[in-house]
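Shown here: the complex without one of its protein chains, the others still in place.
Labels run A, B, C, D and E following the written order; every chain starts at residue 1.
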Amino acid sequence: MWIYEKKLQYPVKVSTCNPRLAKYLIEQYGGADGELAAALRYINQRYSIPDKVVGLLTDIGTEEFAHLEMIATMIYKLTKDATPDMLKAAGLEDHYVNHDNALFYQNAAGVPWTASYIQAKGDPIADLYEDIAAEEKARATYQWIINMSDDPDLNDGLRFLREREIIHSQRFREAVEILKEERDRKKIF
Amino acid sequence: MWIYEKKLQYPVKVSTCNPRLAKYLIEQYGGADGELAAALRYINQRYSIPDKVVGLLTDIGTEEFAHLEMIATMIYKLTKDATPDMLKAAGLEDHYVNHDNALFYQNAAGVPWTASYIQAKGDPIADLYEDIAAEEKARATYQWIINMSDDPDLNDGLRFLREREIIHSQRFREAVEILKEERDRKKIF
Amino acid sequence: MWIYEKKLQYPVKVSTCNPRLAKYLIEQYGGADGELAAALRYINQRYSIPDKVVGLLTDIGTEEFAHLEMIATMIYKLTKDATPDMLKAAGLEDHYVNHDNALFYQNAAGVPWTASYIQAKGDPIADLYEDIAAEEKARATYQWIINMSDDPDLNDGLRFLREREIIHSQRFREAVEILKEERDRKKIF
Amino acid sequence: MWIYEKKLQYPVKVSTCNPRLAKYLIEQYGGADGELAAALRYINQRYSIPDKVVGLLTDIGTEEFAHLEMIATMIYKLTKDATPDMLKAAGLEDHYVNHDNALFYQNAAGVPWTASYIQAKGDPIADLYEDIAAEEKARATYQWIINMSDDPDLNDGLRFLREREIIHSQRFREAVEILKEERDRKKIF
Amino acid sequence: MWIYEKKLQYPVKVSTCNPRLAKYLIEQYGGADGELAAALRYINQRYSIPDKVVGLLTDIGTEEFAHLEMIATMIYKLTKDATPDMLKAAGLEDHYVNHDNALFYQNAAGVPWTASYIQAKGDPIADLYEDIAAEEKARATYQWIINMSDDPDLNDGLRFLREREIIHSQRFREAVEILKEERDRKKIF
Partner (left out) sequence: MWIYEKKLQYPVKVSTCNPRLAKYLIEQYGGADGELAAALRYINQRYSIPDKVVGLLTDIGTEEFAHLEMIATMIYKLTKDATPDMLKAAGLEDHYVNHDNALFYQNAAGVPWTASYIQAKGDPIADLYEDIAAEEKARATYQWIINMSDDPDLNDGLRFLREREIIHSQRFREAVEILKEERDRKKIF
């Protein structure tokens, strides 16, 4: 089980009310390669992966929930003072008539999150490559959003998150090697 | 952020290997009214709900993640010793060719989870009725699964979970009353 | 069965050609909490709800079809004289290349309607809370659209529809009380 | 608007409690080519089709709602006396844990209805061919269900419905000819 | 099996970098009536259609893959020199944060392609009407895009593609007549 602690993994600051940036960030909230997808993917795979990797999945999965909370906080801060007219100017009018200023698990184009984005095959090597790909895709998404952003405070948080994805990708690659080595060793005896 | 603690909210026991029961439980894992839907719904609504209700949503949302973990553990225990032939006999052959014995966020019929199941309107009363309905629907789902189950150990856990939903429903109804009262008081002055 | 009568439940007027308002109204045509969702939800639940509530569901479900027709008429009137360039300026170019000026059951962001938005659990209390939540969410959606609209003629129609949702919500709440009372009475004897 | 009249378009009889047949019929309730798809498709196309065809679409669309009600009644009659064990034996256990004995807009495999099944292009010829195809596909579906059914009472109703689809297909083909003729006549002058 | 030949069915030219036009063309890449839908629909129906029509489906299906490649090339050429700012101005910012300048099988509003758009009933007449409707709908879509486009080079390619759809529609109508005639002849003996 999880215990909630009322703090963020890394401080979230935004320079100004900027609903357009919020719109882009929704991609990392409920998009194909966003933090929700990441957290749910890893937490779910723990039951069929070799024991050796369960702790890694729990750690990274739990951290991704913390990232999800950071993204939620960013979106909230970027929009909390926005009037309906400002949301309209930011291309968020579709969002407004459906959700007002509430958050929702969808991508930047408004497509609701679906479990079809993620996978669990029961084969440890396949599942870990799924995870590496997920981290690389999340890294790319952060890059595209940073390219679009001109908010230095926000970018500081986004860069932190992008770096975490790179580290996770590296750790999943190490896990592949550990499992492959073990598999090969078993074949010898 | 959340901290993982390696224990279940309530002990999970199953009497025998029983993949057919596992198939039913998948409904509460990744179905329309399952624990994933519940946890994600409440955690997401926290950013636009009045401060007074944020703590309630955090508490119940966090608890639903603990329920999700209990359901995952139940499914795992009911299937971990099942051969492909046993999965086939249990109507889980579709699951097997796609996921082996891994879990997946889908309903009992194999339809992947979608955020279309849940909602956040930004209107506190609407969101809380959404939550009450969610708890009532989860309660009903637990009842239908208990009706199908003949595993006394499993049923003990399912009854615990069903009772929690009833309590959550009650707490959301109280929250509606608190907010309505406050709204009415504001109108007077 | 239903008989078609060639009139609207309430007169629909619009002040000017305004495809941007039409775009918002699509949310109530084919969105998660729109009139299609409402009508189909109630008509469908009639077969497993106690006899006492069947008439209520038929009445409200049939009325929601009338609302759906009103929304369709509003969208039609707001767009019928719009040129492709006006649709483009209103953010309806995606709609135009797929549907020209035809209507379609999708939300304001262009996501097609799905039955995943609605539910029927077979449990009368759960189903009625689903219905109350639906009405509260529809009420909120009408409010967000009215906030975005500056067409007084259209707003007259939208306010009528919003009021109807409030009345429906009240009637569903009464139905919950009737069923609970009956359930409690049965327990006594 | 529509007025509800408490009678069926054609009497629905079933010989015995037979949830397996009910499962097949769900295909015509909420499947890709079922009655819901038909009714919603025609009612929606009325706003952009030439005036000459509006009445035809209203008539057939309204009749399809009557068919939807007939299918609902068939499913209800085939399942109302079924125990959970009988639903299980009929392959409806997935349905039961989610919906008890309530109906739902999904196909026989349990996939929820989506507006992606239907289309409205604003081009009258394209829309009418969409409608002809819809009727031919519904006719085929009725045939496949009749092939699976050994209930003579049910089959009487299914044959009635199949015949209606054939007549609708014919009427849509006539509408194509009328519009083409008119279009050609216009080109002459 | 298919052999790739490194040339396009018809030369693709575009006058200028124009990401807005690219956005419209995505409708024909991954939309409901686009080239992907067409190609996959025909290739799939070959296994249950009478032998007489298999060759026609293979020919047209293979040609639709060539059209898909033409559309991909058009989109690529219209966007390859676009900066993130130009994509933003063209309403492609949602696309950019998810896919950078990569293509994706979605419609102009960003909804991912789904097989729910197409059908195969096993009934040859129903399947061929599905195909005729598909061609008529694709023709209409090309028309709506041409109406939106002011790029004469692009329009040359689009007109070629529109004409091909008209010819395919004609050929599918001939196939219906051939099969009907054969069916009637069989009934005589």
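Keep this in mind: a contact is a pair of C-beta atoms (placed from the backbone, for glycine too) under 8 Å apart; a residue touches a chain by one contact, two chains touch by 3 or more.
All figures in this text were calculated on a predicted structure; none of them were measured in a lab.
The undisplayed chain touches these shown chains across the complete complex, A, B, D, E.
Within the complete assembly, D:Ile145 is the residue of D:Val97, D:Ile145 or D:Leu161 that touches the hidden chain.
Considering the full assembly, A:Arg139 is the residue among A:Arg46, A:Arg139 or A:Arg164 that touches the omitted chain. The hidden chain makes contact, of the residues E:Ala38, E:Leu56, E:Ala120 or E:Met148, with E:Ala120. Residues of chain D that touch the chain left out of view are 23-24, 27, 31-33, 91, 107-111, 140-141, 144-145, 147-148. Against the chain not displayed here, chain A makes contact via residues 32-33, 114, 116-117, 119, 121-123, 125-126, 129-130, 132-133, 136-137, 139-141, 143-144. Interface with the hidden chain, as seen from chain E, comprises residues 1-5, 7-9, 30, 36, 40, 44-48, 58-59, 62, 65-66, 69, 72-73, 75-76, 98-106, 112-116, 118, 120-123, 127.
Quick note on the criterion: only the chains that are shown with their structure count from here on.
The chains in contact with chain B as well as with chain E are A, C, D. Counted by residue number, the contact pairs of A-B are over half the same as those of C-D, the matching pair from D-E, B-C or C-D.
Averaged C-alpha coordinates give centres for chain C and chain E that are 34 Å from one another.
In chain C, the residues that touch at least two other chains are 32-33, 91, 98, 100, 109-112, 114, 116, 121-123, 140-141, 144.
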